[in-house]
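Only a single protein chain was left out; the remaining protein chains are all shown in position.
Chain lettering (A, B and C) follows the sequence in which the chains are written, and residue indices restart at 1 in each chain.
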Amino acid sequence: MTTHKKLDRSGALSWVDHNRIYLIFVVALLVMTAFAPKFFNVFNLTTISKTAAMNACVAIGFTIVMICGHLDLSIGTVITLAGVVGLGLKKYVGYEISVPLALCSGALVGLVNGLLVTKVKISSFIVTLGTMTILQGLIYQITGGNSIALSTPDAFSVADFLGHRLIPLVTPRVLITLVLVLLFQFLLSSTRWGRNFYMVGGNKSTAWLGGIEADRQIVVAFVLSGLLAATGGVFFAMESSAATRNMGDNSLMYVLSATIIGGTAMSGGKGGVFRSFVAILALEIIYDGIILFGLGNEVKIFLAGFILAVVVLYEAYASYRHDRVVGQRSELLAELSAAGRGNRSTDAASSRG
Amino acid sequence: MSHVGKKFPGTIAVDDVSFEVYAGEVHALVGENGAGKSTLMKMLAGSFDDYTGRILINGKEVALHSPTVAKKYGIGMIYQELSLAKPISIAENLLVGRLPKKGPFLDRKRIDSETRSWLSRVGLDLDPNLPIEDISPHEAQLVEIAKVLANKPCILVMDEPTSALSREEVDRLFEIIGQLKNQGLAIVYISHHLPEIFAIADRITVMRDGKKVATKDKAEMTREEVVQMMVGHSEREFYHGQPRASGGERLRVEALTRKGFFHDVCFAARAGEILGICGLAGAGRTELARVLVGLDRKDSGKVFLDGREASPRNMAAALRLGIAYLSEDRKSEGLALRLSIKENVLAGLIPMHSKAGVYLPEAGSAVLESLMRELSIYPRDPSRTVGNLSGGNQQKVLLAKWMACGPKVLILDEPTRGVDIGAKMIIHAQIERLANEGHTIILISSDLPELVGLSDRVMIMRKGHFIREMAKEDCTEESVLIAANTDVARPAQEVAHG
Amino acid sequence: MKKAASIVAFVAMAGICACGAFGQALSAQQKANLEASLKVDTSVLKSADNQSLIVLSSQKKVIPARPADPDALAETDPLHWYDMEYAGWNAKKVNIPQSPADGAIGKKIILIVHGDHPWTTACTLGAMKVAQACSIKLKVLSPNWDLAVQNQMIDQAINEKPDAICLIPLDAKAAVQQARKINDAGIPLFLFNTLTQADAMNYCVAWTGPDDFGQQRKLARVWADEMQKRNPGAKELDVAYVQHAPGGSPYFARCWGPMSELSGYAKTVKTVAKEAPGFDADKATQVVSDWLTRFGPGLKGIFAADDSAQAIGIFEAFKKAGRTDIVVCAAGNSKQGMDLVKEGKLFAITYQTAEGDGALTIKTAADWFNGKAIEPVRYLPQKIITKANVDSFYPPQW
Partner (left out) sequence: MADQAIAKADARSTAQGRFIHFVNVIGIYFAALLFVLLGFALQAAGVITNFASAQNFLNIVDNVAMLGIVAVGMSFVTYSGSMADMSVPTTMALSGIVAVQFLKVGFWPAIAAAFAVGLVIGLVNAVVVGRFKANPIIWTLAINYVCMGIIRVVWVNKQIYPDMIASTKDVSQAFDAIYRLEVVKGLGGNPLASLRLPLVMMVAIVIIGQIVLSRTSFGAQLKLTGSARKAAKFTGVNVELITGAAFIVAAITATLGGLTVTSLSRVGAYYNGAGYDFRAVTAIVIGGMSLSGGRGSIIGVLGGVLIIGLINNIMTLIGIPTLSQDMIRGAIFITVVGINAKSLRSLGRDDA
């Protein structure tokens, strides 16, 4: 039988560690509710959920790629590309066709990324950095540096529909995101197909030996990343009734930070879509609170960096500690504490004597 | 189930080998490193899609071009290197690729119960949801075995399954193998460890240089014959066992403790002595070595080198003091596989070959040349990438690195694990030579003939304590083994006094 | 927590009801407020460069008739840019709220800018000066150049139900939906600084800001005159444009504005290149160096969309190539630009008052609260800064 100490296998600390992101979320919510002016009301909370919707959607695919142990730097430009395609083609073919086309363009970018990563075997950091650059040029080429806006009544009615409140906190666009988050969370946690992403990220050769087509799984992850980034982008653009040339530029760093804070490891095999979603909500709550406090972006940027830094530092420190104690034998520790007790009792005895 | 045969004309790793294994037998596959055993078996497991020749299962030809296909035909393989995904749970590792489903979704309950039952089969009682990174290496090895068993293979290939296991666990494994055999499985067992082979094999196939030498029933063979077939000469004749004239005390360890790993370890080693440390897996041997060279921090106790206290803060400091450590994991901890022989051998000498920060690798040319000659590192070209060398030569490069440093105390942790016998003999000769030259060698080894054959004294470690010291005269493989397996409730000091 | 929130909500509701009770007719209190508000004199305010903070453009903009399809015209035709240049003048205003005409004092305005930048800081400062003078409560939000965040801030601003919202849209086109949203909420909207797509103008009370096109056209004439003066009798004057970052009106106004103006005014001027290297001095240096290589001595003029980093980069490139003959004009009013003008390197720049920009929108809102008639577009004054008058614009605003 095994005699090793069960490391961090139970106890409050481990629970806290595992549910870190939910705690951050709850604490952020409580603090802002208590202190931020006009924070806790339906209007403001709806604003938060609306703002979070695009990045939350983008984060789904990004998280899946990261679970596979890769990185997709192209999501920001895919968001823009999808917006540009979706809105730019609307006047020719209508949303019924232009939106699917926009989604396809995202998926196509993902496919190219995935194939370059798996077939040509270039690091995903480099591949997606390259596609990011290419897409920047391509978007300029398409738009001529101009944004695309639709001011026809039907476009406005779509925009108004996507932005109107169905029930408190939920607009149709938020609903789409929510459904996607829950769907992918479920697929990832409860289907074999979903678990395979984790296996591929955890150890590619284990996956391969276990009969999982690792390369195909990675390509699928990149396609999903492109597809979901496009989804987030095109619906956002539709609600704004405009696709600007740089609407996705801020998303990359945001989604990346949120995913890490949510507990998805860059080394792969760990994390979850729902966690990233909660992380985005938590960040959004904090940012919203900062605005309500009347503080500037400098605070927001500093805080964003600070939270990310603390999380990264904590994780690094945790694994540093883990390395130090892994393999400790419980019976030796027991012996030590027994000896300690023994010493204390003898000390006590001698002092009494 | 019968008859697996294949031909590989022209391939270097495995050359035109025919091999068969019958249902209900344990077929041992032995040979030096690089003999092609592992490659042969990986073909069977579907790791290559470009093999030549034919593979037949149950008399039908099959094309095993991927692990999925191999698995479908009931081939299960336990790999030498762990093939588990560290951040993933035990359950998912165990049931990889075939997680039970209820409709389109996973059946959590069945995953849990199935995992638990397979774990208990190999004697583990762990929470199936724990990630592999939270369990210890030998637990992981057992999970690996459970994983393959869970696939209910009809052909089971085991490549060095016992290297990380303790005695009890090995016994348990053999018990399982016996059961499987009775259930009609065909088992291929690859090992360097001849006693194990003779304990469980029905037939033995010996390979050399990618070719098959012979296949015989166990009864028709003796250990010596097997060794001879593997290398062409007997293993026994190697250990000279000449007593050495050792010098004064060089290293003294007093009540050294690292909490939870080893407690109150005391010993002393003289110059020119080979001190063997014996113990089962997890006895704390490697951990002790790591503390001595400053890789880990001690919690209490003292270490003296030549009478002066020596507690290096890191490996560099240890090297300056003259303590070197050859780690057991040559691939990740020992060698920079992407660099050349020269860069590896001279790696430890960078500070010494530098003047005012300028590194002069030419300063090491002579040392390099002579070491490569003495250790017969092949190929003799120092610009070769180490990753392309055979295991034996890699190990020689690793030893050369430490010999180049000329440490006062050299700690060798499993210096010949996974090394072919030719290289092993060279390494042993060099170890003895180093001792004769006055270096203190601390030899940590699970290879009992090696340990007993080389050591002047053997210290027995068990569960984090030093329990016994045995002089050369008292050491036999059996006595050491018995000592290492005996539970002693008393602390180490009393043993030392007794 | 929830209790506190509900109390806040209750108080707010009570306030709204109380206001509603007064109905349409102005109370005595409101009248007093209006009178006090009308007495506020904002003309004494000064910006950091010792200019009057609020000066309305004295020249009346001439609004030509809209061509049937401006896009069908050539890019060098001034009327091609009709919808952008004259945005707001022909707006068909939709549901613009009625002014309460009860005085600006005590009103609450939320000012949403486009992002943090020293320019924005100066602009905000100008707005604050006016707000203070008029006793307007001003809240400033900055979305850090992120459209999603700007949309969020608009939602938040709507939730806060201020008396007016002033907005610099991040994007000319995305502004339409933003303006609609604010308009739908019944909050008066004052757009400023960047020109938006014409449709957005339908939903705002007024647009204020620089007449970017008009200003650049004016600068272009000065530029062309100087080039002709330096190259008497030249048949062809090759020029190049260093463009603004794409996306906003300056990208068009500061390149095609002068280009289309000169197509009529100075036919010898010929555009040979245009690039948008962003606002990095080193990238501008690279682009201009390569132009000098490419066009050699034929290149007679460069028009830059930015007088700071881009202008510095341009003159670094000139220095490397030993060129001093090229006439450079730039849009903007930065310290670096003014220094270059003073040194005699940069020939002319436009006066762009950042503080005045912010001030004008608040002033316009205040006028509206005071019940004054508001024209749909209010321009900042157009001034050209050359070596002759540069000293009067020091110290720079940012």
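As a convention for this text, a contact is a pair of C-beta atoms (placed from the backbone, for glycine too) under 8 Å apart; a residue touches a chain by one contact, two chains touch by 3 or more.
Being a predicted model, the structure only gives us computed values, none of them experimental.
Q: Can you list the shown chains that the hidden chain touches?
A: A, B, C
Q: Given the contact definition stated above, which residue among B:P67, B:G97, B:G210 or B:G260 touches the chain not shown here?
A: B:G210
Q: Just one of A:Y140, A:F156 or A:F293 touches the chain that is missing; which is it?
A: Within the whole complex, the residue contacting the unshown chain is A:Y140.
Q: Hey, which of C:Q336, C:T361 or C:Q382 is the one touching the hidden chain?
A: C:Q336
Q: Could I get the residues of subunit A that touch the absent chain, sorted low to high?
A: Counting only subunit A, the missing chain is touched by 71, 116, 120-123, 125-127, 129-138, 140-141, 145, 253, 256-257, 260, 266-267, 296-299, 301-306, 308-309, 312-313, 315-317, 319-320.
Q: Tell me which stretches of subunit C touch the chain missing from the display.
A: With respect to the unshown chain, the touching residues of subunit C are 116-118, 120-121, 246, 273-283, 285-287, 289-291, 293-294, 296, 308-309, 312-313, 316, 319-322, 335-336, 339, 398.
Q: What residues on subunit B make contact with the chain left out of this view?
A: The missing chain touches subunit B at positions 12-13, 32-36, 209-210, 295, 314-316, 318-319, 325, 327, 332-339, 343, 347-348, 350-351, 353-354, 357-359, 361, 378-379, 381, 383-385, 388-390, 392-393, 401, 420, 422.
Going forward, only the chains that are shown with their structure count from here on.
Q: Looking at the contacts, which chains touch subunit A and subunit C alike?
A: Neighbours common to subunit A and subunit C are absent.
Q: Using mean CA coordinates as chain centres, what's the gap between subunit A and subunit C in Å?
A: Taking the average C-alpha coordinate of subunit A and of subunit C, the gap between them is 37 Å.
Q: Whole-Å distance, subunit A centre to subunit B centre, using C-alpha means?
A: That gives a centre separation of 41 Å.
Q: Centre to centre, by mean C-alpha position, how many angstrom separate subunit B and subunit C?
A: Result: the chain centres lie 74 Å from each other.
Q: If we count contacts the way the header does, which residues on subunit B are in touch with subunit A in the complex?
A: 45, 47, 66-68, 71, 77, 79, 83-88, 92-93, 96-99, 101, 104-106, 108, 123-127, 130, 133-137, 139, 259-263, 282, 284, 287, 296, 463-464
Q: For the complex, give me every residue of subunit A touching subunit C.
A: Contacts found on subunit A: 30, 33-34, 38, 40-41, 43-44, 46-48, 50-51, 54-55, 140, 143-149, 151, 156, 159, 163, 236, 239-242, 244-247, 250, 287-288, 291-292, 294, 296-298, 300-301.
Q: Quick one: in the complex, what on subunit C touches subunit A?
A: 1-2, 5, 8-9, 115-116, 139, 141-149, 151-153, 155-156, 158-160, 170-178, 180-181, 197, 199, 246-247, 251, 276
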